[in-house]
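Below is one structure, written out as structure tokens, with a few remarks after it.
Yeah, one chain of the complex is gone here, protein chain that is, but the others are all in their spots.
The first chain written gets the first letter, and so on, giving A, B and C; residue counts start at 1 in each chain.
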Amino acid sequence: MIHDLLYIIYYEMRETLDQAFTWLTPLLFFIIVVCLFPLACGPDPVLLTKMAPGIIWVAALLSIIISIGNLFRTDSEEGFLDLILLSHYPLSLLVFCKTISHWLTHCLPLVLISPLLGFLLHLSFQKECALVVTLLLGTPVLSLMGSIGAALTVGIRRHGLLLPILIMPFYIPVLIVGSATILAEAESVSGYYAMMGAFMLLSMAFAPFLTGAALRIGVTQ
Amino acid sequence: MIFWMSQKFLSPKAFYTTTTHFLPWIITGVVLCLSYGLIAGLFIAPADYQQGDGFRIIYVHVPSAFTAMAIYFVMASSAILVLVWRIKIAAICMSSSAAIGASFTFLALITGSIWGKPMWGTWWVWDARLTSVLILLFLYLGFIALQSVIKETQHKDRAASVIALAGAINLPIIHYSVVWWNTLHQGATISKLDTPSIDPSMLYPLLSMIVGFMLFYLLILLLRMRNQILLREIKTEWVKEVLL
Amino acid sequence: MRIIAGFIEPQDGSILWKDTCIFKNLGIFQQQIQYMGHQNGIKHHLTLYENCQLSSMLVKNKPSPSIINKVLEQTGLSSFKHIKARQLSEGQRRRFVLARLLLNPAPFWILDEPLSSLDSDGQHLFYGILNQHLSHHGIAVIATHQNCEVSHPMKTIYLGLPYDT
Partner (left out) sequence: MNLHEIINMGGYGIYIWPAYFFTLGVFAVNIGLVVHETRRAKKILSHYFKRHYES
């Protein structure tokens, strides 16, 4: 069973990596948004260091919310969604696999490139580490929550900005805790990581079921 | 049990005919509660020793904020009924509540912001309570946006209930993280909207206003639901009997 | 057809399978069906062989490579085995859906327009597969615009005006 699910994740990832632009565009978007802030707010290193966690988190959030909208898009167009719905595996499990593959192909590159961007925004080494760890803990939550919205809007053509409006409020706790963790002093930080971990476990517990329920509704317009 | 109940009380027809008798009573309740609350709150209750007469905004701010949250709670409960037991009335209740809830949330924001001007000196402060009400407004607007995009009724109800349920699970988390964020960034600010101990002469009008707001919500909700029921059940025999 | 497969709930009425409503126990019902819709359910960026593997993984079926090869040969696709599905023609993809019917056995087939985009060879192939399925006591619900040439007892329901009688 684990073997099958790993294969499903592998095939999902192959499909994404096959078309380079699907995972490169969100990454490029992320980098460009981060680079806009020094241009808009001025190159003052003190200001940038203070704002860096917020900037990187907001940019990551926007990039993920854009890419997650396509989570079920191709499957729905190719009719593969029907096979997933008819599968003998629980739907929530398959949805979870799809979300993992989304995270691996769309979020992990963001996490990997983030130290470089932190460097551009004058973050210290210690804060760089905090940045990477919080992104590692936080981005799965963003993917999982986003998958609910993606499932709800999959059949709606020209849904445009509906998905961000729907899902953004759910991202607020992660955004708050994530950027606060980076700003916090080193001593008090372990509690913050615990909070991020709790968010991740909570979203893993609830999101796949809600996404499954949303897919079963089968909204088609 | 649930099935029996849904047949007896929650069928659209039973709901429609029963609520007809309640409506006058609810209207009376709204008028009584609101008029007592307004008169007592605006003129009889003594001025606050700290805030002077400025605290009188409490009589519209707190009831509207309370009602806004209560409406989201009602929506989330109906969402469970829709998803698990497919109760039609719950779906109608949920979709009719959203706009009312959004309007009360908006009102809570406006009055909170007006109250903030004499208290803090600015129209807007990123205070924990105001911020979480703002996020509640976003949740309502997202819900309404999703509803307005989907045409087919059954899909609309179930999609909306998924998002309402997800919102209800998230709302406490959002609230506490906003409170935490607030203490983190501006620990010195004491929330002046807190009223730790309150004199009965100030409290009773407030409670009366809260009840009045809730009854008003109930009234609007029932009226909207009755319209919805008639439109959704347009083809059935009982609608014809009731209306002709 | 999508309602019969349990993807959408009907507005009125109910669908019974072995005397219980399918929505009471949707999972168990859906484990017994094979659905062939307008869309093929093929991942365009995977090869046919991988598509076979993926589709049988989803139904917890573990065919050996020789079975997959056999099925692909039967449907005349063995030379395209390692070609990505997006490079194939629509008729070949349709044939692949037939191969999937063979690969993952299920007692109840729901086929929506199975003959569309198939050439005459493919149609013969389809009838062969269908007759084989029916002679193994399988059930099939088929929606089609053409006449069905089946050697087994069959109940035909004409919806609207019959096209050719």
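Keep this in mind: contacts are C-beta pairs under 8 Å (C-beta built on N, C-alpha and C of every residue); 3 or more make two chains touch, one makes a residue touch a chain.
Bear in mind the structure is a predicted one, so any value in this text is a computation, not a measurement.
In terms of the touch definition stated at the top, the absent chain reaches B within the entire complex.
Summary of contacts with the chain left out: across B:A99, B:I144 or B:L184, the touching residue is B:A99. Of the candidate positions B:A40, B:I57, B:A128 or B:L146, contact with the hidden chain is made by B:I57.
For chain B, the residues touching the chain absent from view are 42-43, 47, 52-54, 56-57, 60-61, 64, 99-100, 103-104, 106-107, 110-111, 114-115, 117-118, 216, 220, 223-224, 227, 230-231, 234, 239-240, 243-244.
Just so it is clear, only the chains that are shown with their structure count from here on.
Taking the mean of each chain's C-alpha atoms, the chain whose centre lies closest to the overall C-alpha mean is A.
One simple way to say how far apart two chains are is to compare their mean CA positions; for chain A and chain B this gives 32 Å. Centre-to-centre separation of chain A and chain C, using mean CA positions: 36 Å. Per-chain Cα centroids separate chain B from chain C by 50 Å. Shown for chain A are the residues that touch two or more other chains, namely 218.
Every residue of chain A that touches chain C in the complex is listed here, in rising order: 1, 4, 7-8, 11, 14-15, 18-19, 74, 77-80, 82-90, 94, 218.
Residues of chain A that touch chain B in their complex: 145, 148-149, 152-153, 156, 159, 162, 165-170, 172-173, 176-177, 180, 199, 202, 206, 210, 213-214, 217-221. By the touch criterion given at the top, residues 2, 5, 7-8, 27, 30-31, 33-35, 37-46, 50, 53-55, 57-60 of chain C touch chain A in their complex.
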